[in-house]
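Structure first, then comments.
The complex appears here without one of its protein chains, the remainder shown in place.
Coming up: subunit A.
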Amino acid sequence: MSSTTNPSTHHTSTIGAIGAPSRRNTELALLVFAVVIPVFAYANVGLALNDQVPPGLLGYGLGLGLLAGVGHLVVRKFAPYADPLLLPLATLLNGLGLVVIWRLDQSERLQVRSTFVEAAPRQLLYSALGVALFVGVLLLLKDHRVLQRYTYISMFAALVLLLLPLVPGLGADVFGAKIWIKIPGLGTIQPGEFAKIVIAVFFAGYLMVKRDALALASRRFMGLYLPRGRDLGPILMVWAMSILILVFETDLGTSLLFFGMFVVMLYVATERTSWIVFGLLMSAAGAVGVASFEPHVQQRVQAWLDPMGEYLKSKQGVVGHSEQSMEALWAFGSGGVLGTGLGQGNSDLIGFAANSDFILATFGEELGLAGVMAILLIYGLIVERGVRTALAARDPFGKLLAVGLSGAFALQVFVVAGGVMNLIPLTGMTLPFVAYGGSSVIANWALIGILIRISDTARRPAPSPAPNPDAEMTQVVRP
């Protein structure tokens, strides 16, 4: 928004202000589109599996439409200048996730498994809770700058949330990772998903205050700005924290997410490339160090380097090996460019976690490369809108918070998609909005709610000039 000109361009520039218009009708049109696509997919799955339009089509369509409609009306009323794309993109991903989870529910191969439960109705309930939290965020959080007051409280809250699964009697060790807590009568929740948002608030508040010290007090060495030793304190602390998560909860994904988010926000706050170099070196050192003694992590690395060997060992009945990585790769391969069509793939052969960690493999098989690219682009668009919001935000706290939240979202998608495609070692994380999992869906709707709140503040036009009552009273009458 600056119009600084240098002497050589005198007499050459014209400045015109373009205000950000309210785009609620665009949002509504896109939302209708975003509801129709999953309904189409649902009918397609039904026709492919049972030769008939599924009986729940109307109810499902109305349910999704109702959620989207409520979200839209609340945004229209309470955040009228918000970004028009965030809500439709999230709705589309949530709807497609529901369809694919329902499609995997219909699989006879999965139904015979002892752990089988009908996941789609629950996921619909979680989505409704998620939209309720989204509405709650928009109603209660009138101005995101309020969060700035809770910088250090957020730090404690995030630490408590992260440590809860380690409390004896409360934590639940599920398949090698201790990231769930059990609440009697309610089921399990994954506090790490919520900690992600809370800790972004802490990082934003902390870096906003400390960024000058971190950016300016540094020595130049070999083209890099080296920070002073005492300024390294916070990054070392966060690093130690994520290593501890890795060791005690054996959760590679969450630890990568937190450390990565901190490095991203540190870079954005200080504009120093050296932080990225440090961050990459430290995370590499940490990961290698932990992998050298933690068997759960070792096994993941082994499956990453040699998925076929893991698959064969698992089929021979050797304990401690997993065949999923190889099966996911086969699923992607048999999908090809255009896919086998919804409901016509065999990705349900990935028995365990087919509808949560490995749900992208089903997309890969049934929608092919074309479909997966579209899905990844939709994630990319959500992240882009988040970063655009950060650029437009007028206050540094809002900028950092928007960058942190969209960075966390991007990292999570990368960690999951990269893991399933065997680009990086697999970690147990959920694909936002798409994968089955209550905590993930609910937390990500809250994340989108905060982004919409920041973008509403950022794009709201400046108030129109009001006549100043003081000026009227103190008029100077000149002779």
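By our rule, a contact is a pair of C-beta atoms (placed from the backbone, for glycine too) under 8 Å apart; a residue touches a chain by one contact, two chains touch by 3 or more; residues count from 1.
Throughout what follows, contacts and distances are computed from a predicted model.
Novice: Under which of the names "Aminomethyltransferase", "Spermidine/putrescine import ATP-binding protein PotA", "Hydrolase" or "FHA domain-containing protein" is the non-displayed chain listed in UniProt?
Specialist: "FHA domain-containing protein"
Novice: Give the residue, chosen from A:Phe33, A:Phe156 or A:Phe248, that touches the chain omitted from the document.
Specialist: A:Phe33
Novice: Thinking of the whole complex, not just what is shown, which of A:Leu28, A:Ala41 or A:Ala331 touches the missing chain?
Specialist: Spelled out, the listed residue whose C-beta touches the missing chain is A:Ala41.
Novice: Please identify, in ascending order, the residues of subunit A that touch the omitted chain?
Specialist: Within subunit A, the residues touching the omitted chain are 1-5, 9-21, 23, 26, 30, 33-34, 37, 40-41, 44, 47-48, 51, 84-85, 88-89, 92, 338-342, 344, 367-368, 370-371, 374, 377-378, 381, 384-385, 392, 394, 459, 462, 464-465, 467-468, 471-472, 474-476.
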